[in-house]
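Note that one protein chain of the assembly has been removed; the remaining protein chains are unaltered in position.
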Amino acid sequence: MAGRVAIIMGSDSDYPVMKGAEEVLEQFGIEVIVDIVSAHRTPDKMFEFARTAHTQGIEVIIAGAGGAAHLPGMVASITPLPVIGVPVNITPLQGLDALFSIVQMPKGVPVATVAINNAANAGLLAVRILAVKYPELLDEMIAYQQELKELVRQKAIRLKEIRGK
Amino acid sequence: MAGRVAIIMGSDSDYPVMKGAEEVLEQFGIEVIVDIVSAHRTPDKMFEFARTAHTQGIEVIIAGAGGAAHLPGMVASITPLPVIGVPVNITPLQGLDALFSIVQMPKGVPVATVAINNAANAGLLAVRILAVKYPELLDEMIAYQQELKELVRQKAIRLKEIRGK
Amino acid sequence: MAGRVAIIMGSDSDYPVMKGAEEVLEQFGIEVIVDIVSAHRTPDKMFEFARTAHTQGIEVIIAGAGGAAHLPGMVASITPLPVIGVPVNITPLQGLDALFSIVQMPKGVPVATVAINNAANAGLLAVRILAVKYPELLDEMIAYQQELKELVRQKAIRLKEIRGK
Amino acid sequence: MAGRVAIIMGSDSDYPVMKGAEEVLEQFGIEVIVDIVSAHRTPDKMFEFARTAHTQGIEVIIAGAGGAAHLPGMVASITPLPVIGVPVNITPLQGLDALFSIVQMPKGVPVATVAINNAANAGLLAVRILAVKYPELLDEMIAYQQELKELVRQKAIRLKEIRGK
Amino acid sequence: MAGRVAIIMGSDSDYPVMKGAEEVLEQFGIEVIVDIVSAHRTPDKMFEFARTAHTQGIEVIIAGAGGAAHLPGMVASITPLPVIGVPVNITPLQGLDALFSIVQMPKGVPVATVAINNAANAGLLAVRILAVKYPELLDEMIAYQQELKELVRQKAIRLKEIRGK
Amino acid sequence: MAGRVAIIMGSDSDYPVMKGAEEVLEQFGIEVIVDIVSAHRTPDKMFEFARTAHTQGIEVIIAGAGGAAHLPGMVASITPLPVIGVPVNITPLQGLDALFSIVQMPKGVPVATVAINNAANAGLLAVRILAVKYPELLDEMIAYQQELKELVRQKAIRLKEIRGK
Amino acid sequence: MAGRVAIIMGSDSDYPVMKGAEEVLEQFGIEVIVDIVSAHRTPDKMFEFARTAHTQGIEVIIAGAGGAAHLPGMVASITPLPVIGVPVNITPLQGLDALFSIVQMPKGVPVATVAINNAANAGLLAVRILAVKYPELLDEMIAYQQELKELVRQKAIRLKEIRGK
Partner (left out) sequence: MAGRVAIIMGSDSDYPVMKGAEEVLEQFGIEVIVDIVSAHRTPDKMFEFARTAHTQGIEVIIAGAGGAAHLPGMVASITPLPVIGVPVNITPLQGLDALFSIVQMPKGVPVATVAINNAANAGLLAVRILAVKYPELLDEMIAYQQELKELVRQKAIRLKEIRGK
């Protein structure tokens, strides 16, 4: 098995969104650690997690959060690992608050931000990052991209059937 | 002298905005501590500051930040003191990113948010908070509000002069 | 019992949101006064309330309003007490109109704004403000912050059960 | 002279924008009263003004304000007269905060809102409102609309000259 | 009966929103004309309506529209009467498109814009405008504002019952 | 010479933006008519223009407008010709008001909207539309697209020079 | 039969929206080709489609996409044909992301953008474009515009019945 990724989120209510990342990573045979770590409710745990992650074999961190979403940025400020942020849509502002809170990081501390609620893409980005190190993952990503094409081909056929033409 | 307030900000480039709070607090005779504390660049210092502030006589914390502005919310998650957040306009998004990052805190950790770049109001809010404890500040706030009225009265006279009517 | 907080709102239809503040305050043993006071429909009552609040033992005011939300700012312009504003989401603009109307106050009159619909945080902010005066509340706030951590710990366990791993 | 209009604003710094309304009204021979009345800094004066305006021959009120712009809505909640609101662009949010604060009034208290910084249109709207009562103003408005056409005709000629074709 | 107001809208699907204006006007005993007039689908009818409205006893026009809402502004460019615009929320942009299309009129042609979907306020604004001419309407508006206060008083009582305190 | 396009705008102040369309069209040898036609200030002229354009050999209409930008949509509602709308940035809302006013047209009346202030693209879109009819324009468009590539190739060389590598 | 239009979209889930274009085009007797072509999942197919469309008798391309909607712009960068873009509302950002991704194209590559989810208007715009070449379509468009008027006339009658007046 190649690669080890931690998926963290502020609350178990984020899990229905965040499991999209977990499913992708497992599909690629990557080891996944999932935990609840809240920047606001468990700052100590967050600190401890971020400070030690790279010493425990974790290679990429995926962090999901909504509203004033500080978890991805705070973790990125402490760990030297690449951190992927998933803005989660949990307030009336439709995820725009989470997006701005995650992506607009100041010079010095980057967060690799993906689309609102799109945890699957966070998983795929982690795969691409790990593929820099593990050549077999690069091949699997190329294969995955081929499957996407096949999927669209099938959708095109299904559409023709729907339209009856 | 009644009350002790800490003003923190992520960078010295925020000081031209944040000194608006300092000036107000000094005008009311409140002791002010000013420091650079960056959530993203000095997470340890931020943690240490937030963990010990209430043990060092600090009664209110004012935190200014721009972009993905995590300083006010992170400090509020660690300290039990009231934290006032000032969104600072430093990105092309005109301070809207800072506003959302500061005000949209999740249940459990409030930040008392004021208007974009309006550090003076953060200072005045700190005065009102301290006035709950120090009765003389309540009187001074009432006096200040009277002065605002007088100021408007003078502006009305000046306007008449400008219009020459 | 320590502290006395008034919670006001423009309409009884705001109560399902605003009772979040009431519940928090009662949990901390703080005396709560709740009333309907509309800046737009009962300007006289609003004026009278704001002018006399600090003379009747009220120490913090929480005001909730939606749309062109003037109640928090108008009350803050009359009372010398700290005013906490809760933007309530009642229009198609998703609370953004209420947020801007409450937070963007001009220099001289601050409103301590919390997240859209997040009345619980308004209650917690009032507790922190009162804790400046009442030391027992500071201890209770520290205890509350510990409970938040415990809550997250339990959520982390629950998540593990859900994931069956 | 037909009609009497009051133009109020929160600060003399709003006058460069608001004089656009004054100029239009004078052009139509309407009596204009201009004053500084701040909802937030002089709430008593604002109340007194709004309560008595209709008893002093004022027929329409134009109110300009920026940021959390409460003046037009608060005056409208007290006076029975038509109130025209001018959102003034004075914050980093480009007048969007003022627009939302003025236009999104709750059921019961309307404010006739015009474009951001467009005080001239507030003046013209006041003329149209007064023209309901004063027939000569209706004729003058029709004449003004003819002049606009002539103006465009001249611009079209000028454009041809610029293009040299 | 004092006053005559036309309510127009682009489609019968706008009627559930726009009847809010009709109900208010009938409550004040004002004559109401309601018609479907679409700027985009019936430009000739719109032109004809706008050109002749003031010659047929109509004193105020209320126009509701959604999306790229051109009806209020186009009618205002042709008629000399005061035009009140109601932005109707009919697209995924939540009425923001309609609001901008109605309120941001260029210098020369004002539209008195009210809140998104708030046709009732358009009706009340029409009443205030007519009250400039018809003194009995001014008295009725003052009475209406008193009723609003009474309504809030009753809501305050109801709230006490709900809270059981 | 193949094709005839009319470029209209509400004011001569829009010309510095709109001449971008004119320059492109002349570059492709297309006949251009330029005129000031304001939906709001000259509704009759606008009507007359839109009603007769297709009878006078005009094949495509380009209309530029800012703020509550009604010109493109109103012209499109009257003419059967394709109408291209250019949102012009002339208000504090940065062209977002013009974009929404032009693009969000209701079912039945399309406006082909291009980017804010991007009149050159309006010209290029007109060329592509005319190329459906005039085969020589299709060849010229293909040639133009080749030139774009050459332009980028030269920029890549220049960049290497700047970087000195 | 006059004219040939291709309708493409990134996924069969876009078809419920995009068939609005197909219905309009069939109503006008225009030949329609419908296919799934994803810029992101089948970039090769997209390239091939865009490169050859004009050689296969296609005269106009309609492309629908949501989120980071690259399909219309990418196709427009390769084909010399006019491309009409339909922003589809599929993310929490309500179609605003798709609108910006489609309309804000750089100088050189125009996309004729219509309203969010308004595929019917994309169809009507294609008809107007084809009508530049095929005179019979111009007559049919004029007839269609007459029908819109008749539709509104009937709606006006229905509204009178609903109101019972």
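Every chain is named by a letter (A, B, C, D, E, F and G) in the order it is written, and numbering of its residues begins at 1.
What we mean here is this: a contact is a pair of C-beta atoms (placed from the backbone, for glycine too) under 8 Å apart; a residue touches a chain by one contact, two chains touch by 3 or more.
Keep in mind that this is a model prediction, so the values were computed, not measured.
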Using the document's contact rule, name the residues of chain B that touch the chain not shown here. 11-12, 15, 22, 34-38, 41-42, 44-45, 67-68, 91-94
For chain A, which positions touch the chain that isn't shown here? 54, 59-60, 77, 80-84, 99, 103-116, 118, 120-122, 124-125, 128-133, 138, 141-142, 145, 148
Given the full complex, what residues of chain F touch the hidden partner chain? 89, 94-96, 115-117, 148-149, 151-153, 155-156, 158-159, 162-163, 165
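Simple rule for what comes next: only the chains that are shown with their structure count from here on.
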Separation of chain A from chain C, taking each centre as the mean of its C-alpha atoms, in whole Å: 34
Rounded to the nearest whole Å, what is the centre-to-centre distance of chain B and chain C, using the mean of the C-alpha atoms as each centre? 18
Among the residues of chain D, pick out those that touch two or more other chains and give their numbers. 41, 67-68, 77, 91, 93-94, 96, 103-106, 108-109, 111, 115-116, 148
